[in-house]
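Structure in structure tokens, see below.
Up next, chain A:
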Amino acid sequence: MSESNSAISVNNLWQVFGPNPEKIVGSPDAALPRAELREKTGNTAAVRDVSFEVAPGEVFVVMGLSGSGKSTLVRCLTRLIEPTSGSVVMNGEDVLKASDARLRELRRTKFSMVFQNFGLLPHRRVIDNIAFALEVNGVNKEQRHARANEVIELVGLQGFAQAYPEQLSGGMQQRVGLARALAVDPDVMFLDEPFSALDPLIRRDMQSEVMRLHEELGKTMVFITHDLAEALRVGDRIAIMRDGAVVQMGTAEELIANPADDYVADFTRDVPKSHVLTVRTIARPLASDETASGRSVPATTIIRDATAAILDADGPVAVVEGNTTLGFITPRDFLLLVGGGSHG
Partner candidate 1 sequence: MIGKKKATAKASVLAAAAALLLSACGGAGVDAEASAAPTDAAEVAACGSYAIAMHAWVGYTASAQVVTEIAKANGCDITQVPLAEAGVTYDAMEAGSIDLVIEDWGGGRWQEWADRGAVVEVGDNGNIGIIGMYVPQWMADEYPDITDSANLNKYADLFVTDESKGKGAWYEGPPGYTTIGEKMISANKLNFTAISTGSEQALIDVFTKAAADKTPAIGYWYTPQNFLAKVPLARIKFPANDWTDPEQASGLTDYPELPLQKLVSPKVIDANDAFTKIVKNFTWTNDDQNAVAADIESGTDPAVAAQKWIDANADIVAGWLQ
Partner candidate 2 sequence: MSSTKETMLIAKPKKLKRSWLIAILFAAWVVLARIFQGQSTLVLAVPEDTGVTTWAGNVAAAIRANRSDGASFKYFFNPIREFIDGFVTGIREIIAIPAGDSSIPLLGWLGVIAVIGFVVYAVSHLRMAITAVILVFTCGALGLWTDSMDTLAMTLAAVIMSLLIGIPVGIWAGLSDRALKAVTPILDLAQILPTLVYLAPLALFFLIGPASATIATMVYSIPIAVRLTAFGIRGVPVSPVEAGTSMGTTKIQLLRKIQLPMSSRTIILGINQTVMAALSFVVIAALIGAPGLGKPVIDALIIRDVGGGFVAGIAVVLIAIMLDRSTSAAISIDESFVPAPASARRRRKLGLVSAAVATIICIVLSRQLAWAAYFPEQVNISKPVANVTESSIFWITENFEFLTTGLAKAVTVGILNPLEGVLSNSPWFLTVAMISLLSLILGGLRSAFITLTLLLAIVASGLWFDTMVTFTQTIVATMLTMSIGVVVGVWIGRSNRAERALRPILDAGQTLPAFVYLIPMLGFFGPSRFTGIATGIVYSIPIVVKIVGQGIREVPTNMIEAAISTGSTKWQLITKVQLPAAKKSLLLATNQGLIFVLAVVVIGGLVGAGGLGYLVIVGGSKPELQGKGLIAGFSILLLGLMIDRIAQYTVARNSAPKH
């Protein structure tokens, strides 16, 4: 993917807290583990040399445990925290070089953010929360309320426009957060652990909501989460962070099929593989004593979705891509994967 046609291009981004952050970047100290770096220089590197590209319309997930630097990373992208060095290019413009005025303009029109604790303004009605970015941009009341009402419909908040945030449930509050982020019709949305504070059932609903909105509106999204299931569910691609650095980046299937190190492997251990991997990953050549059943499934099918086809067949099922047969799967292969899933 070349830089010119990506929505966001992040290059060598660093964020170092401490007495003299500039001196760390590029020095040999930068490679030190976190504790040693602090011991030696008093600095903490929250984001280390992060680079990635996000394609237009893509949902890019940054995943990591708390303290891994993912929240700092997303704040660096929007300059809520000033990064120490690197570049963040959106639509050909380096956000880090923007003047204060230009940065405000970008924030008002080009990108928006959804927060873990919602960040709603308790003293304002739902409609005025949603219209806030338009308000600070000087849009008149009639227009901004008209736009807010559109977005209210979009996220399913009909009838709550006049309510106050404290009168809504957590899930509803985050719908307001989503609506607010959508109100300016941004190019990019940053979602910082948007559903972590919600109950599991509501979390699922909200994930579906985000996927629906993404399908309808096609927004580019950078989605931060610590929940692998969520990452797998909403993400087109996933970057896993640890100690401020990205340890692996790829599609869900790539991460699970080929974890880059023990850390990623540990992470993905509990994921039911049949739910993530495609049949391609377990296709194997036909053994000498086997005869193909004559049935076939496309290579991009998720294993789980091929269950019936595999189990119903009276022999190995072919995995095909176009006209090519990539390999075969037997019910035994399938059961081994499902049964032994937790042992990798």
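Heads up, the rule we're going with is that a contact is a pair of C-beta atoms (placed from the backbone, for glycine too) under 8 Å apart; a residue touches a chain by one contact, two chains touch by 3 or more; residues count from 1.
Selection rule, in plain terms: all candidates are chains of the complex that A comes from, given by their letters.
Quantities reported herein were computed from a predicted structural model and do not represent experimental measurements.
J.: Which one of these touches chain A in the complex: 1 or 2?
T.: Answer for chain A among the listed options: 2.
J.: Would you mind writing out the residues of chain A in touch with candidate 2 in their complex?
T.: 75, 78, 80, 103-109, 112-113, 115-123, 132-133, 135-137, 164-167, 180, 184, 190
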